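Note that one protein chain is taken out, while the other chains of the complex remain in position.
Letters A and B mark the chains in the order given here, with residues in each chain numbered from 1 onward.
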Amino acid sequence: MTHVGLPRALGTCYYPEHWPQERWEADARMMAESGLTWVRIGEFAWSRLEPRPGDLQLDWLEKAIEILNEAGLKVVLGTPTATPPRWVVDKHPDMLAVDEQGRPRAFGSRRHYCFSHEGYIEESRRITAILAKRFGASVAAWQTDNEYGCHDTTVSYSDAACRAFQRWLEARYGDIEALNEAWGNVFWSMEYNRFDQIGLPNLTVTDPNPAHALAFRRFSSDQVREFNRVQLEEIRKYSKAPISHNYMGQVTDFDHYALGADMEIATWDSYPLGFLEDRVVAAPEYKQAFARQGDADFQAFHHDLYRAVGRGRWWIMEQQPGPVNWAPHNPAPLPGMVRLWSWEAFAHGAEAVCYFRWRQAPFAQEQMHSGLLRPDSSEAEGLREVRQVANELASAPKVEGNVADVALVFDYDAEWAWAVQPHGQGLSYFGLVLAQYRALRRAGLNIDIVGPSTRDFSDYKAVFAPGLMHLPDDLRTALEEAKCVVVLGPRTAARTIDFEIPTPLPPSLDALQVTVTRVQSLRSDCPVALEGGGNAVGYLETIASEHEPVLEDSAGAPVAVQNGNLMYCAAWLDDEGWDRLISIVAAQVDMVTRSLPVGVRVRRTQSQEFWFNYNAHAVQTEAGEIEPASLIMRTL
Amino acid sequence: MTHVGLPRALGTCYYPEHWPQERWEADARMMAESGLTWVRIGEFAWSRLEPRPGDLQLDWLEKAIEILNEAGLKVVLGTPTATPPRWVVDKHPDMLAVDEQGRPRAFGSRRHYCFSHEGYIEESRRITAILAKRFGASVAAWQTDNEYGCHDTTVSYSDAACRAFQRWLEARYGDIEALNEAWGNVFWSMEYNRFDQIGLPNLTVTDPNPAHALAFRRFSSDQVREFNRVQLEEIRKYSKAPISHNYMGQVTDFDHYALGADMEIATWDSYPLGFLEDRVVAAPEYKQAFARQGDADFQAFHHDLYRAVGRGRWWIMEQQPGPVNWAPHNPAPLPGMVRLWSWEAFAHGAEAVCYFRWRQAPFAQEQMHSGLLRPDSSEAEGLREVRQVANELASAPKVEGNVADVALVFDYDAEWAWAVQPHGQGLSYFGLVLAQYRALRRAGLNIDIVGPSTRDFSDYKAVFAPGLMHLPDDLRTALEEAKCVVVLGPRTAARTIDFEIPTPLPPSLDALQVTVTRVQSLRSDCPVALEGGGNAVGYLETIASEHEPVLEDSAGAPVAVQNGNLMYCAAWLDDEGWDRLISIVAAQVDMVTRSLPVGVRVRRTQSQEFWFNYNAHAVQTEAGEIEPASLIMRTL
Partner (left out) sequence: MTHVGLPRALGTCYYPEHWPQERWEADARMMAESGLTWVRIGEFAWSRLEPRPGDLQLDWLEKAIEILNEAGLKVVLGTPTATPPRWVVDKHPDMLAVDEQGRPRAFGSRRHYCFSHEGYIEESRRITAILAKRFGASVAAWQTDNEYGCHDTTVSYSDAACRAFQRWLEARYGDIEALNEAWGNVFWSMEYNRFDQIGLPNLTVTDPNPAHALAFRRFSSDQVREFNRVQLEEIRKYSKAPISHNYMGQVTDFDHYALGADMEIATWDSYPLGFLEDRVVAAPEYKQAFARQGDADFQAFHHDLYRAVGRGRWWIMEQQPGPVNWAPHNPAPLPGMVRLWSWEAFAHGAEAVCYFRWRQAPFAQEQMHSGLLRPDSSEAEGLREVRQVANELASAPKVEGNVADVALVFDYDAEWAWAVQPHGQGLSYFGLVLAQYRALRRAGLNIDIVGPSTRDFSDYKAVFAPGLMHLPDDLRTALEEAKCVVVLGPRTAARTIDFEIPTPLPPSLDALQVTVTRVQSLRSDCPVALEGGGNAVGYLETIASEHEPVLEDSAGAPVAVQNGNLMYCAAWLDDEGWDRLISIVAAQVDMVTRSLPVGVRVRRTQSQEFWFNYNAHAVQTEAGEIEPASLIMRTL
């Protein structure tokens, strides 16, 4: 929590290489006048920094940084490795990632590299070192690359990835018999004689061994961290500025905690309207109602997640300022939403909110992505709200320490395990955790998302940890011994580290006697009713336990059981089911809950309480009436 | 009908190679105590039988067979050719099948071989001979390979398949001019100069010539039979035990009659809940109502089909005992269904019902597939019902001769012809025959499914033969001369052997003057009403006939016509239409029909009448009230 006391700040993303140098000063002046203090630059500029192999052209960037600094702006410099120029690809033709269908992913957009390609890793090290050496002293922060994993780029099925995977497996398992044994390769005669026989788990006749698939997901995540570390190593040789990476929404293919542990700040790119359209799972009526506002929990979830990834220090590096270009539909935000999104980030502890982008580009892929300025430099709708936020910030508290009664565990490894074996159509770990998060938000609670390496839960009244398919021993111990109420399940500890069903059968807890004896996945039109209201939906375990059920189905079978502080919930629940579960827990730990209406959410910092209304209509709350697409800030 | 008088038996599928040898005896003892008499083993064990090229390790299998035999269990030994180990693929890299998109189907699961690869055929012969020689005397039956065609593996677009197809065509047509003429290759200048110019019918710009596509389907089916025959040849050198293969549900890519003719017993793998989800075509409400019971006709259809394939001798080799792992949703069967499914098989004449699998595997692809035991060896829900069936069998009749008033022709060649040219979206021969089968079942009739080589229909009061697109001359004669009522159409005799529309126009029958003058396919929202009730749906022929119509549309156009025993129905009908058609036929042949409610079905053997209730609620019938998911057995 090193950020406490910093001023809450605003910023923007700027591409000096897109505009004539004559405009730079006017741009910088206008940014400063608008209340911005941060500018991110450089992250796609490789073809201008090195137009031909070895032909370095860094003066223009130095000039741009100077102009920005002189206007009082601080610079975040991005390494340009998300966009290697054509000549880099010509030099390393096999550096292209390969998709699951076996097709090389061609040059012509961005992120066209395989994390495992050694030649490209060296190019990345080289250009990073050059930038770090030249600009290490003049920039206030760094960003590595751009949006790792975006466009499904974490996983590559290239030859380079295959060879690296074989080495990774050999390092992990030592000898091939150990791997065969660990994966159960005797099944279907999948046993290998040597590591170099192991292929990638794509294009198999039917599903590959889930142990094989999960190992490949873990390997792929490790490759991202290794790739990133090479840049950190070079930057730190020459610069003391903090380093960050801008994560995306719901990109879960690599372990963000692992990368976060290597850097000083986590940032993320928040596009509420695009995300609602292209990744939030919701009924059409819901998407209709929030088409111009976004989902009221999706951004908040990521704020809380990336606060954990950044160990307290986090920003929005790219905030949607108007219509975007890339979603199935790209409406304009309701007036007020840019301000609301900005304040929501601060309410969750952001140090800075930067808008993407300063001026809309008239060319190329994102020409329909709005900026704070239009292509002709006139002011776009969003800029007015940014100015308002800047004014409000002047009299607002600085960044404060975080407060939350509830922790919710989110584990990337569990996400991969569920993806490898969802067991039922549409079931995902991310979906399960988000469903539980939504229910906690409906109850008006502040939530900390915490990673699976957390061992100390003493700050919390309750911990929710659904779906942790593999539960490391020390986490199991920490959860069992926590003094707060801990809600586990479904699917907790269902697999060993190598994706085997353990014996004794899961979850095999010391502090709570419960056994999963059967697992079902349910059609969406076949919910199983709970006694007293709500339903199990999608995923349901049959459990045997000597303890009294906390929830049971209408036939009397236990659905959730508890012993002391430890509770196990054997099902994915519907909204009413989650609400009941949370009420039960809240009553036990003396935690006040609310029942917030759709689209209304509350978030507290140490000194403030924020009420957000995502609806297009005014809503009456205990904090007073909130205007459509607006918020109330109360001092506590 | 060689099976009459055998005791009805139970069994299971067991994988000794998955468990420590110390457990084998206890397992065997428990199987026997549970009332099982058959155990299938070995069919995926190649990597343990031959871990490296030529390194044979057969002792463990001998030990396993000994232990099972000593416990009083009879062994079915499977050849392990569905799962060639990695080293086999390394030796023959081009043995992998190639999918329709041109991608090799990689190692890492099962069935990763092309039936046309000569190197692999020899590997298959070699390992089969080795097993037959060593175990020919100690096993009670054989199974070749496993589930031919499962995972869409009958058809391969590999180079090996292409070369074999060219040879197959040359053998069939002799010279290239004959092929060009037969296929009408003058159309679109598709004429070839030599057989080695002929490619496979995938990835063409628009549809390939249907004659080309159909020839490739026939070739692909022949390759399965040839592959299987190599194993039969080796086994029979060393063993007198009967040989079987375990077919799947609705895998129609190869001619099961052809394989069946080469072996003593047909078996199949029955997964009612998985099949309902992933292959039965039905409204969501129907799938919801039967999600935990399965479709009330789908298994019965296959029982009747495989009875024909086995020329009277058939088993269930794999019976679902609880939730499976591979369907879009995997619920648990309603209590009672494992018993119901088992008895339904016996009612249709099964000699044995074996449950898949004895103990749930804790690892690899099928770890979520339930067994009779859980991974920790505790008893799963299904085992209780298996014990009940075993008890009931003790006092039940033995396997009896079959009785049926009605024959329904099912022809794999017609299935391929319709697939090559469905003419309308969603139309399939399988769907047409199943629709007619369902209607006959609603009428409470016992049905024999018969193959297209049937010439003697004297056992039957009525024969239904819809959709036989190519009608061989002698089958045509047999049907025209049958003494019972024969219902043909739609699409009967619509094509020559080489997929040409014949002149005179179809169906061109001697005993019934009717001509199809036009063919339509209909949108699902554009049914054509029949006078008196019911509709033509999907597929409708305009026919000209001098005979009185049996059914006509509301505009007075004939839809079905009859002369003497021979009837032609020119349309795919809806349920009401089929029911009317069957009533008309039943009245003519003095056949008593019922009108059974949804989910209730009747089946008679020589001495017993079985009433099955697939519903989740009790149903009142003439045989009395049947409990949910239960049955009534009456002695006749």
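Criterion: a contact is a pair of C-beta atoms (placed from the backbone, for glycine too) under 8 Å apart; a residue touches a chain by one contact, two chains touch by 3 or more.
Just so we're clear, the structure is a prediction, and the values are computed from it rather than from any experiment.
Across A:130, A:261, A:332 or A:557, the single residue that touches the chain missing here is A:332. Touch with the chain that is not drawn comes from one residue among A:86, A:237 or A:634, which is A:86. Only one residue from B:70, B:175 or B:207 touches the chain missing from this view: B:207. Across the entire complex, the residue among B:395, B:503 or B:635 in touch with the chain not shown is B:503.
Among the residues B:184, B:431 or B:472, only B:184 touches the chain that is left out of the figure. What chain B contributes to its contact with the hidden chain is residues 101-102, 183-193, 197, 199, 201-212, 421, 423-425, 499-505, 517-523, 525-526, 542. If you put the missing chain back, the residues of chain A touching it would be 15, 17-18, 44-48, 51-52, 80, 83-87, 90, 97, 101, 103-112, 151, 153, 277, 284-285, 287-288, 291-292, 322-323, 325-326, 328-332, 360-368, 370, 374-376, 378, 380-381.
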